[in-house]
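One structure follows; several queries about it will come next.
Every protein chain of the complex appears in place save one, which is left out.
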Amino acid sequence: MSDNLANEPARVAAMYRTMLVIRAFEEAAGENFFAGNVRGSVHQYIGEEGIAVGICENLRDDDYLTSNHRGHGHSIAKGAHPRAMMLELFGKAGGTSNGKGGSMHIADFSVGMLGANGVIADGCTISVGAAQALRLRGKDSIVVNFIGDGGINRGPFMEALNWAKIYNLPVLFVCENNQIAASTTTRLVTAGEGIAARALSFDVPAVTIDGNDLFEVDRTAARVVSEIRNGSGPQLIQAMTYRLRGHFAHDKAGYRDPAEVDEALKHEPMGRVEAWLRDNGMSDADISQLQSEVKAEIDSYVEDAMNAPWPDASLAFTDVQDVGAPQAGEAVQ
Amino acid sequence: MSDNLANEPARVAAMYRTMLVIRAFEEAAGENFFAGNVRGSVHQYIGEEGIAVGICENLRDDDYLTSNHRGHGHSIAKGAHPRAMMLELFGKAGGTSNGKGGSMHIADFSVGMLGANGVIADGCTISVGAAQALRLRGKDSIVVNFIGDGGINRGPFMEALNWAKIYNLPVLFVCENNQIAASTTTRLVTAGEGIAARALSFDVPAVTIDGNDLFEVDRTAARVVSEIRNGSGPQLIQAMTYRLRGHFAHDKAGYRDPAEVDEALKHEPMGRVEAWLRDNGMSDADISQLQSEVKAEIDSYVEDAMNAPWPDASLAFTDVQDVGAPQAGEAVQ
Amino acid sequence: MSEMTYAEAARLALREEMQRDPLVWALGEDLGYEGGMAGQYRGLQEEFGDDRIVDTPISESTIMGAAVGAALAGTRPIAEMRFSDFAMCAVDELVNQAAKARYMFGGQGRVPMVARMPIGIRGGIAAQHSQSPEAWYTHVPGLVVVTPSTPANNRGLLKASIRCDDPVVYMEHKGLWGMKGEVDEADQSETPLGEGDTVRSGGDLTIVSWSAQLGVTVEAAELLAGDGISAEVIDLRTLWPWDRDLVMASAARTGKLLVVHEAVRVGGFGGEIAAEVAEELGIPVARLGGERIPIPFSIPLEEAYKIKADRIASRARDLLA
Partner (left out) sequence: MSEMTYAEAARLALREEMQRDPLVWALGEDLGYEGGMAGQYRGLQEEFGDDRIVDTPISESTIMGAAVGAALAGTRPIAEMRFSDFAMCAVDELVNQAAKARYMFGGQGRVPMVARMPIGIRGGIAAQHSQSPEAWYTHVPGLVVVTPSTPANNRGLLKASIRCDDPVVYMEHKGLWGMKGEVDEADQSETPLGEGDTVRSGGDLTIVSWSAQLGVTVEAAELLAGDGISAEVIDLRTLWPWDRDLVMASAARTGKLLVVHEAVRVGGFGGEIAAEVAEELGIPVARLGGERIPIPFSIPLEEAYKIKADRIASRARDLLA
């Protein structure tokens, strides 16, 4: 991906487009969950698009990314193809994992996306090890790990902070602080000032930014990523944001005040980028053109996913292991 | 145990005596390990006696204590009987666990000693739960957890710090910082300024003291324990000290400079208390009298342990569980 | 008698035990507002307060470790892990502490806690949310392992587990939350731990199963009845201790044993039962369990993992052939 130049309109428009793709993908995922086409847990990234896009804009394909349960936006921003992802959500052949993983296990190793994860904070320990591998292999790539503000209270994350620092590893921890974990207000279960203070206690530089401001995320990522690539050791970015939807598609989020959501909508990231584009020569026509273009693109992926074949049942028995692999079919006798 | 009054000689002499008991117990444990009378791992507390004694002097029998692998000193200071402990080390009937646990599993529930522990940092999570139980039961007791400077890098400890704070639990974490974990210099694997800084990042008040100064430990514990008993919530004391012996009896500790040990010997805790007692009216005769008295006491326990019967083999099959218990003897058919 | 779901029956049991004993409490993530994944804690925080239904941070090791400490310190905690998959983040606290504390300390302490960790396939939640590791915990001295199969026994077994002085690994099945059944609210008795239940009598073979797989096994018994084969079906309900006498008596009578479970066959608890019966009775035995693969996400793949009634029936026929 491009270096972080000035915010020339073309570059911002490209980021905006990726944000639109994520938003449209998540809307479609939700709709198809309710339509019964997508099973399981669908954790939407709606309202947080600016973070993944602003961070990944500053990464290379050979940088690694590890994600969590809310990984669709991270995956798209890192370059995973939304078509293959949609097929995966539908459990169809041709999905990123051929239907074996589903929403919580999206991965695209070809662009360094090492996987979403169903276990909170496990991506953190995987990240520090991936960084050690990069060093052994003599690469100047870095590893970015996305973790939520609820996830920071799991021990493995704190172990990983310590680990990344003592070995001076090229790891960027991005804490997406949407102030909630499922139905729990994280402030109530998080002692002290929070993640930035904790990171600093490990001597891991930490900065808190407005995650809903694409430009601030982009600027901060540009600086931090290059510092890490140049040997600064691990750093942490706390990106403040807001989860505009429920924890997952089927969560009505009745535990929060609708007024809070209305207020948050005023600060959501898309509109702010849109305004900037308008001020910088993009017409309303261009913008709605782009929006409908993206909408059409995602609709076509849904269409493809609907029509795609199911994976053959025998695929259930492959990709397990080389030594002592199951005899496929044995079960489906 | 007595309240923390001024350091009247009698009280200090009593603490000194407990320190002597611990030192003598550990020397005897080591000798009998080499004599082949004690099996397994014997982690001696030699050089750290001032911490356990200074802390426990300020606790009540109905306060709980959780310990780690180096638990002999903690147990004696909390009031476990060294005779029963010596029998346990020998694996004899009448030991604190009737020989079922050994050195790493000394416990005496009658004085609130909830057990040494063979798994680093597990005492931390057990402690916060014990504190929640005290609250449910309406008790004003507190829980003290001893953890090493190596143990602080395990996630469960960091989770427990957060946990203790958010529920405002009566827990005192005592980090015995002897600067080493087995053969590892902890500075090299510990990011940042260390445990005090980490505790503060959780808003857990932390103070660093000279753990080899019985008086400073006693003073600090008196204040902190009463604050916690009065609802301050968790606090942490980092007691700087030095492990005068190997990690366990059979570790020659060749990884450290003998000069370092010689230097440390100058600051070891016993001598400093001794000096104070001399300045406060205890004669050399009294002191050596006390020393030989304690030595004789511990020797008699070793004697008892040598002569005590082995537990009956059938005891191997008791105390497992009520429901689904093993049929004793089935195995020893 | 009133009809309620498996989840409602669990909620009823917990509520009754919390009313009966002020030292019973629960801790876990999102128990208050959410009321647990399936509403099995619904309303209990309002009723008993947030220090008896405790919302915790995402700290599985501490949820389990704190329960151990709270049990040693005289209360009866229920550590809610949400998924047995997440409970793997707390195996050390369960296996090295909860299961061993009483023994290591020579009987000075007890660990009366319930480690509650739902198992099984619910449909489309894949490899990290669908496992059935019950066999592991049967292998751990000190633990009791319970796998309820109906609303009625989920109530009775949970009551028994809460009252038990041993650490109990309580494994509800996520696929059963919505299962409806009759529960006698007036009856406050426990379903005794360690007692199996003969849910269908028959003379041609004995089929042992538990948890959600039991229902499928009963379906299979119907299919077999169609061919004039009468299968006796036993719901083990508790895996440790398992009802050896009931199973042996039945197997001795029918002369054939089939064990069926959703968990992976290799290393599953079916091996223990089949081996014990083969050792003691020397009769033909067979096992059905999942293939040794992670649980896949996609419908046809997930279906390929499941043990359907027709497969159970055909295995039974082979055994009788």
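Order of writing sets the chain letters: A, B and C. Residues in each chain are counted from 1.
Here is the rule we go by: a contact is a pair of C-beta atoms (placed from the backbone, for glycine too) under 8 Å apart; a residue touches a chain by one contact, two chains touch by 3 or more.
Predicted model only: the values in this text are computed from it and were never measured.
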Inquiry  = For the chain that was dropped from the view, give me its touching partners among the shown chains.
reply    = A, B, C
Ask   = In the full complex, which of C:G39, C:G107 or C:G267 touches the chain missing from this view?
value = C:G267
Ask   = Which residue from A:T66, A:N153 or A:T220 sits in contact with the chain not drawn here?
value = A:T66
Task = Touching the absent chain in the whole complex: find that residue among A:G95, A:G150, A:G194 or A:G211.
result = A:G95
Remark   = Omitted-chain footprint on subunit C covers residues 85-86, 88-89, 91-92, 95-96, 99-100, 103-104, 126-128, 133, 135-136, 138-142, 240, 263-264, 266-272, 274-276, 278-279, 282, 284-287, 291-294, 296
Ask   = Touching the missing chain, which residues of subunit B?
value = 39-41, 91-92, 95, 97-102, 104-105, 117-121, 150-151, 153-155, 181-184, 188-190, 254-255, 310-317, 320, 324, 326, 330-333
Task = Name, in rising order, the residues on subunit A that touch the hidden chain in the full complex.
result = 64, 66, 95-101, 105, 107-110, 114-115, 117-119, 122, 124-137, 143, 155-156, 159-160, 162-163, 166-167, 318-324, 326
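As a convention for this text, only the chains that are shown with their structure count from here on.
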Note = Greatest Cα-centre separation from subunit A belongs to chain B
Query = Taking each chain's centre as its mean C-alpha position, how far apart are subunit A and subunit B in Å?
reply = 46
Task = State, to the nearest whole Å, the distance from the C-alpha centre of subunit B to the C-alpha centre of subunit C.
result = 39
Ask   = Whole-Å distance, subunit A centre to subunit C centre, using C-alpha means?
value = 35
Per-residue multi-chain contacts in subunit A, two or more chains = 153-155, 188-190
Note = Multi-chain contacts in subunit C, i.e. residues touching at least two other chains, fall at 56-57, 59, 61-62
